[in-house]
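Removed from the display is one protein chain of the complex; every other protein chain stays in position.
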Amino acid sequence: MSSDAATIASTEPAGTPGGATGQDWRPRAASLLGALVIWECAARLLASPVLPPASAVLAALIAMTASGEILGNLAISLGALTIGYAAAAVVGVGVGAAMGRFRPVEVILEPYLNALLASPALIYVPVLFTLFGATRLTQVGAVFLHTVFVITVTTQAGVRNTSPALVEMAAAFGATERQIFWKIRLPEAWPFVMTGLRIGVPLAVKGMVNGEMFIAFMGLGALVQTYGGRFEPDRVLAILVVLILVALAGTSLLDAVDRRIRRPA
Amino acid sequence: MIAISHCSKSYPSQNGEPAIPVLAGLDLTINDREFVCVLGPSGCGKTTLLRLLAGLVLPDAGELTIDGRPITGPSPECGLVFQDFALLPWADVLANVAFGLEVRSVPPAERRARAQALVDAVGLAGFERHYPRQLSGGMQQRVGLARALAVDPAILLMDEPFGSLDSQTRRALQEDLLRLHHQNRKTVVFVTHSVDEAVRLGDRIVLLSARPARVEEIIEVGLPRPRPDDLGTSPRFVGTKEYLWKRLKRQAAAGTGANVI
Partner (left out) sequence: MPGGRTASRRSGSGAMTRRVVTRTAWRVASLAVLLGLWELAGRTVDTLLLPTASATVGALWHLAGTREFWSALWISHQAVVIGFPAAAVLAIPAGLALGRWTALDRWLDVHLSMLLVTPKSAIMPLIVMALGLGLMARGVTVFAFAFPVMVATTRAGLRDIDGRLLEMARAFGATELHVWRRILLPGTLPAVATAVRLGLAQAIAGLVAVELLLVAVGLGHLILTFQADFDAASVYAVVCVVAAEAALLIRVATLAERRIGAWRGDAVHT
């Protein structure tokens, strides 16, 4: 599973670890700008009903923000997102640490974790729906299920990764289990945990959207369904932009928290 | 014959800091079939010199020529042996040894035969189908050596090839190298930071200064070939080693900002 954690980490959007350096952002910004220009020109030329030009998307975004649709639904979505993510972080780190530390726990839980990682989290949302109906709980549960398994596996890899030589050294100096945990296991596991938490953010956003599109009641996902049904691609794309920004903002926030924690005491 | 004249090389540094000069006005001539050891403090540019000879980088100033022809890129005249072996982990020993031959479009049957001959010559007979991860460090470097020799280069460039091996394995490989060199004399440029190794192996020792490197001194080793069994205690061997040690210590003490040994 440690290779899984490594693989998951390697597919994480690049350039974000530690924030973009001075060199990094220029080609990226240029590329984005270029793409926007190409999009605008191509969309105008093709005049396809499905591909609105960037300017139309921007206009839709402004219109929806003005009408309060965006902010209202965003607030609702973010509520479920933060609660679901926080729960997934707590449970994921807890269970993952237990699995990494105690072999019996790992042995018992591993098959379930593998199966859950392999299956699409969305498939469990109907189960939540039969249990809890079209409520906030289902929504939070959707976010939770999309996020918790990856956090668990990366944390497990991190805790498992603790170098036995260091633990032995600490024990030789008379450290207690608790001291060993705080001074060696936790710091060594931290980068892995952090990776899992970072990857968890876009996963949580996906869970949020999936859940909302399924229940189709409120939140940004529901809004996507509505405008999708009304054949308004400019509005759908506008909401997509908001969703991407939410994911990026969440990841940046996490990075900032990580930097703060890692700052030498 | 390899001729290096007024060679300079700097590495561009990142983040707006000034470039790091590695070699400055280096002059050196290496004769055919000579075994030259390049010795110097850590980080002084020995590896850079080798990479220039291999044609992997070009100098900022000055000229490097082989038999009068300037070095513009990797050439079939040179075979390279790396400190960290650089073997293909997904290929077996025979395929690794045959790598250079394959790149030069040697037909498969001949490739296999030549590779096999070298596998035997470096003492790895029976390990043809093994993969690098199944081999010890010493064995892996033998593969590296076989690979370089397989293309039958006129010049062998060796970049601290035994540096990551333990001292016993190191000795064994040094003896193997001497034996192979005795059978088939090539021009060898051997980079090392081990004084013992340099004197044991070389005909001449080029002592480089600290960075930016020039040739400090060239020492004639003058020990007989093949090396006698009592080499370790021979007065000339011990004396040369002592002399080199003192020179290196003086370099470090002169404190040109290079690493201490």
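Should a chain be cited, it is by its letter among A and B, assigned in written order, with residues numbered from 1 in that chain.
Rule of thumb we're sticking to: a contact is a pair of C-beta atoms (placed from the backbone, for glycine too) under 8 Å apart; a residue touches a chain by one contact, two chains touch by 3 or more.
Please read all numbers here as calculations on a predicted model, not as lab measurements.
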{"item": "Residue among B:I4, B:L80, B:L180 or B:L201 that touches the chain left out of view", "value": "B:L80"}
{"item": "Option from A:P27, A:G68 or A:G174 whose C-beta touches the chain left out", "value": "A:P27"}
{"item": "Residue in contact with the excluded chain [from A:Y124, A:F181 or A:F217]", "value": "A:Y124"}
{"item": "Where the unshown chain meets chain A, residue by residue", "value": "1-3, 7, 10-16, 27-28, 31-32, 34-35, 48-50, 104, 107-108, 110-111, 114-127, 129-131, 202, 205-206, 208-210, 213-214, 221, 224-225, 227-229, 231, 233, 236-237, 239-240, 243-244, 247-248, 251"}
{"item": "Hidden partner interface residues of chain B, rising order", "value": "54-56, 74-76, 78, 80, 82, 84, 86, 88-91, 99-100, 102-104, 131, 133, 151"}
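Assume only the chains that are shown with their structure count from here on.
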{"item": "Intercentroid distance (Cα basis), chain B paired with chain A, Å", "value": "50"}
